[in-house]
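Sharing a structure, written as structure tokens. Questions coming.
One protein chain is absent from this view; the other protein chains keep their places.
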Amino acid sequence: MIPGVDGFMYPNEVELQWSLLIVLYPYITGLVAGAFILASLERVFRVEAVRPTYRLALLTALSFMLVAPLPLQLHLGHPERSLEMYLTPHKSSAMAMFGFVYLWYLMVVLLLEIWLEYRSDIVRMAQTGSGISRLIYKALTLGSENISPAARIIDDKVGYAVTVIGIPSAFMLHGYVGFIFGSIKANPWWSTPLMPIVFLFSAMTSGIAAVLLLYMATTRFKKIAIDMRCLDTIAKYLFYTFVIDFTLEMLDLIHRTYEADESFRSLDFMVHTRLWGSQVVLQIFLGTLIPLSLLAANQLWRFAEARRRVMYVTACSLTLVGIFAMRWNVVIGGQLFSKSFLGYTTYKVAFVTREGLLPAILLMLLPFVIFVVLVKLLPPWERSEAH
Amino acid sequence: MRRLLKDWIHLVRPALVLLAGLGIFLIVRSMVIPKAFGQYGHYRPGALDLIRQRPISYAGQDACIMCHEDQAKVRAEGRHAHVSCEACHGPLASHAEDPGANSPKLPEVADLCRRCHEKDAAKPKTFPQVVTVEHSQGVACDACHKPHNPHL
Partner (left out) sequence: MDITRRDLFTVGGKLLVLASVGATLEQITGAAPPSEAYRMADHWWGMIIDIDACIGCGNCVRACSKENGVPKGYFRTWVERYQVAEGEQPHVESPDGAMEGFPPSARADLKSFFVPKLCNHCADSPCVQVCPVGATFVSPDGIVLVDETYCLGCRYCVQACPYGCRYLHPEKDTVDKCTLCYHRITQGLTTACCENCPTGARKLVDFKDPKDPVHDFLRNNKVEVLKPYMATRAKVYYKDLDGSVR
């Protein structure tokens, strides 16, 4: 008997191929997409109330975007060959095409939009700074110091266009990750047309929750008064997005249970045993139902400001945990059962290995380090003139 | 007109950065991409040659029969006619290559015979199988059955 295996698994299936790092990767790209969508709420959909978080959301997206390829690199057997995905991309492979979606989104959407938004501040800081910081800002200006009102209007228009292109790009960024799983006919836990959409809405949920928490943290740290109207509006959009996300996931669940095809018996058993803690307790109960109740309560009743802040912090923290659990349940869950539907294996996370818990923790902390650096470099609330 | 140009000309700079990046990528690509990639399909045709070059371990019984005709004749008359030489004697391409230097070592007889002929419910009913402890009571299989033609 093989330790950790119940029933029968094909001999090569016993060991999991996609580890904790592959759980981390859709989580991180999800935060990117979600943060960007929140930013676009103001820029394109004119939800003026969330304006104070616009720049913050862009910096959040960039922080996570820069870290996103790292779990993949650590996972690859030969990371030194990863350039091959750009040299000879296999057009039928969602993973290959995703490399270009990522590059497009980073270069043409995110970096360009941040540059356009911050340009006047960059030029100002290049002109007034000294020493190394002056050099950095001068480099960031890309050589142009024109911040006349006419130029700024053009920046605004182009920035608007970039955001408009950016919204479907952000959808693609995370929808593609969902498609990477959803298109695998060999795995019934993954194979569903709903997968890209579920991934997208859970990404938006996690991204909005992350920006909300970072906004509360940054205002507290910088001792700036928090804009409650902004906070309430973000919480409202978080609620809407979460409702759609939850509906989609329940739809998937109900559909599976009702149709009860060949895989159902095996998957059902897996959820009730190996995934009970991560799926039912962590994802559904703590990670969805409780935050949804807290957010719903704020739509139905008016609470005092201090209490609302506590509810938002709780709801958003639980949401982030719950969305992580969702990624875990998809990636790890999809490998815990045998494709023969006759057995199950176990996943043990090591600590100090290439794909272990320690690198995962460090990779999750890294975006926040980058975020702090970015906030210092490109302050979200210092303006040369009112926008 | 000139004022308009002055005010959007800075957009050319990020565009140039992107184009420069694209240019560098295309140059690197043409230098680094494997030769003849795509000749038969989306892969490196050299892979076919690489895989074909793997050394052979099992010579195949035609190679054995070239020298060991006598044993082959004995075998052809019995129930082991379709069991290849290396199925029992193990991989012997190195022996076929250089018979003097690499002489084969026969595996343990009891394990060898038992692997096929130990009775099991899943084996086809017509296949000759026995419960070896009862059948031979500790006596070696080849005390009675000659392996090349096992019929008694």
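The letters A and B name the chains in turn, as written, and every chain counts its residues from 1.
Here, contacts are C-beta pairs under 8 Å (C-beta built on N, C-alpha and C of every residue); 3 or more make two chains touch, one makes a residue touch a chain.
Since the structure is predicted, the reported quantities are computational estimates derived from the model, not experimental observations.
Asks: Please work out which displayed chains the absent chain touches and list them by label.
Replies: A, B
Asks: Using the touch definition up top, pick the residue from B:Val12, B:Cys67 or B:Ala87 that touches the left-out chain.
Replies: Reading the full complex, the residue touching the unseen chain is B:Ala87.
Asks: Tell me which stretches of chain A touch the chain missing from the display.
Replies: Counting over the whole complex, chain A touches the hidden chain at residues 8-13, 15, 17-18, 72, 75-79, 81-82, 84-85, 87-90, 92-96, 99, 180, 183-187, 334-335, 338-342.
Asks: If you put the missing chain back, which residues of chain B would it touch?
Replies: Touch with the absent chain occurs at residues 34-37, 39-58, 60-61, 80, 82-84, 86-87, 90-91, 115-116, 118-124, 127, 129.
The criterion applied here is as follows: only the chains that are shown with their structure count from here on.
Asks: From the mean C-alpha coordinate of chain A to that of chain B, what's the distance rounded to whole Å?
Replies: Between these chains, centre-to-centre, one finds 44 Å.
Asks: Can you list the residues on chain B that touch chain A in the complex?
Replies: 3-4, 6-11, 13-14, 17-18, 21, 25, 29, 32-34, 37-38, 42
Asks: Considering only the defined contacts, which chain A positions touch chain B in the complex?
Replies: 83, 86-88, 90-91, 107-108, 112, 115, 119, 142-144, 146, 148, 150-151, 154, 158
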